[in-house]
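Once you've had a glance at the structure underneath, I'll fire off some questions.
All protein chains of the complex are present and in place, except for one that has been dropped.
Presenting chain A:
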Amino acid sequence: MRRIRVALAGNPNVGKTAIMNALAGTSEKVGNWPGVTVQKKVGKYNFRGFEIELIDLPGIYSLTSYTLEEKVARNFLLKEDYDVVADVIDVTLLGRNLYLTLELLEMGIKPVIVLNKIDELENYGYTIDKSALEDVLKLPVVEVSATKRKGLEELSETFLRVATGDLKPEGFIPTYSEELENIISLIEIRLKEELPQNFPFNLRWFAIKLLEKDPEIVDYLKENFKKWEKILKEIESIEEEIKRRHRIDLPSFVARERFLLASRIATVAIRSVVELPIEKLSDKVDRIVTHPLTGIPIFFFIMWLVFKATFDLSAPISDLIDNIFSQTLPEFVEKALSGAPPFIVSLVNDGVLAGVGAVLVFLPVLGILYFLMSILEDTGYMARAAALWDNFMRLFGLSGSSVIPMILGFGCNVPAVYATRAMRSSKQRLITMMIIPWISCSARLPVYAVFTAAFFSKNQSLVLLSLYGLGIALALLFALVLSKITGAKEECEFFIELPPYKLPAWNVVINQTWIELREFIFKAGTVIFAVSVFIWALASLPPGVSYAGEGSVVGYFGKILLPVFEPLGITDWKPVVALIFGALAKEVVVGTLGTLYGTGEEGLEKALAQTFTPESALAYMVFTLLYIPCVATIAAIKQESGNWRYPLILVAVELTVAWIVAFTVYQMALLI
């Protein structure tokens, strides 16, 4: 079967995901572009004996090389192998979307124009003249509604016809004002004087990008043209002239010409049939939800609802799954394997079943959260929330869209890491993922509860608040450090587009939720399972020892590591072993302590009172708050960043910081 590769290009919010979903169903695979943390989605489907592969390029407004997303999209279009480029356009914003189309045409690409959201056009009082647009752009144009599943057959057919050469789009060459055209020709001539062999770019495009001072293109010029200094000087003097005449710098001048041409083309194709009121109801709503006085309470109310729904609705299902894998099935296994060595029974029950349970227990919370996040995004609220918080988060080198993932982190870090998917800037997204583990999730609460009850019964809430505060403060501090290191500050979103409010497309939401759960099971789930079994092995080997007891491997590690913890006031190996188990999930620390002290969770307070002092208890809580993310969070960060490097750096930083802060807290507490 012949394969056809179709690259989907377009602005953010144009419905590329919906088109992917409508065409390729749930075949979508989520990964990363090589070497970067930008998400890559690929889907495939069969059409008339061809396999059509859809590659979703990052949503971008233009094809410069200022952001990671733009670079990824541009490098794909310049260097990779594909048969068709589909330029997905939100037909309700035709003029602005055509800006990217003109850039594609400048590069020498002849895309299929996909006018999406065609069903929404009448809400805007417009009609569109498809053939007029085809005539101007000299490209095939297809009208589509991805959510209503209209025009899809014709779209696939157009892909097929372009890929097989049955349809050869001529492609319009964007032509600008005489003034700019003269400048472009001049630069083209200069470049031609010493064009390197195998020059890989469209010359006109290269010249235009030079005028736009595109960093990658300027670098290429410097490396491959001997007279680069002369060419750049010439461009400088052209810019002086443009500034004098138009009071605008050269790159902005080029961009403006392109934008104006795009708008002119749009007016050729669009007919306004009804005059709409200029002030929209949505403007009134926007003023309320993005004004700090009203917007912040509304934001916290919505977050409270999301929080409640996610964690309350999922709890009974998670409990049920937990029961099945920690009681029902183990009891059954014990009966079925009666007579087998206890080691084997333990392998099946405490190793394999516990590992599977540890993965499945996340499915309800992730499923509900994905669902709610897509609703927040599709309705348009997410963009407003990001706009509301943008100024404040900028203080820490973050952007407004980091707020929602961070808040979810208080419930559970794992879904919080996945919630960063809604963020546009990959660098900002990576930083947000890296700071989420510092935020105290609900699994850490049982640890605080036991220790505060044993040592700080009078100041319980003060201690709790301080721990939460410490987590937030370190998260923001770490964000600041990371944004300095990665240079993400320059990549802040300069603006946030506020898409119209609308109801979510339910079939897309449900399909996406399913795709994301599947990805979690195969990518993060395997890691979680493997680590669970590994820790079981540490606790059960050599065969015959009591689980996690003194003679086991993990007990041995506990004793070896004890000297590291002595400066924190910890004098027994058992709490150290509990920390190793805490890597599975932080609440496991309490259960392990109960098992090791032979008290269960009820009598634990008394046992702790004998091993810890209030000062060392404080240090132990601080350490639990800050040391390594749980394995599920590590797996999630690996899945989302596409690289083991990031979770490993995080583990190293967190361990170091946890020790230093716990040590400081312990020593200061001793002084008081």
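One rule holds for everything that comes next: contacts are C-beta pairs under 8 Å (C-beta built on N, C-alpha and C of every residue); 3 or more make two chains touch, one makes a residue touch a chain; residues count from 1.
Here is the rule we use: contacts and distances are computed from a predicted model.
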{"item": "Chain not displayed: protein name in its UniProt record (\"Ferrous iron transport protein A\", \"Carbohydrate ABC transporter permease\", \"Segregation and condensation protein A\" or \"SMC-Scp complex subunit ScpB\")", "value": "\"Ferrous iron transport protein A\""}
{"item": "Candidates A:Leu133, A:Leu353 or A:Leu388 - the one touching the absent chain", "value": "A:Leu388"}
{"item": "Of A:Leu152, A:Leu203 or A:Ile248, the one touching the omitted chain in the full complex", "value": "A:Ile248"}
{"item": "Option from A:Glu157, A:Glu497 or A:Glu605 whose C-beta touches the chain left out", "value": "A:Glu497"}
{"item": "Residue of A:Asn21, A:Gln39, A:Thr64 or A:Thr147 touching the missing chain in the full complex", "value": "A:Thr64"}
{"item": "Residues belonging to chain A that touch the chain removed from view", "value": "61-62, 64, 66-67, 92-93, 95-96, 99-100, 212-213, 246-249, 251-252, 255-256, 259, 263, 278-279, 282-283, 286-287, 290-293, 295, 383-384, 387-388, 390-391, 394, 490, 494-499"}
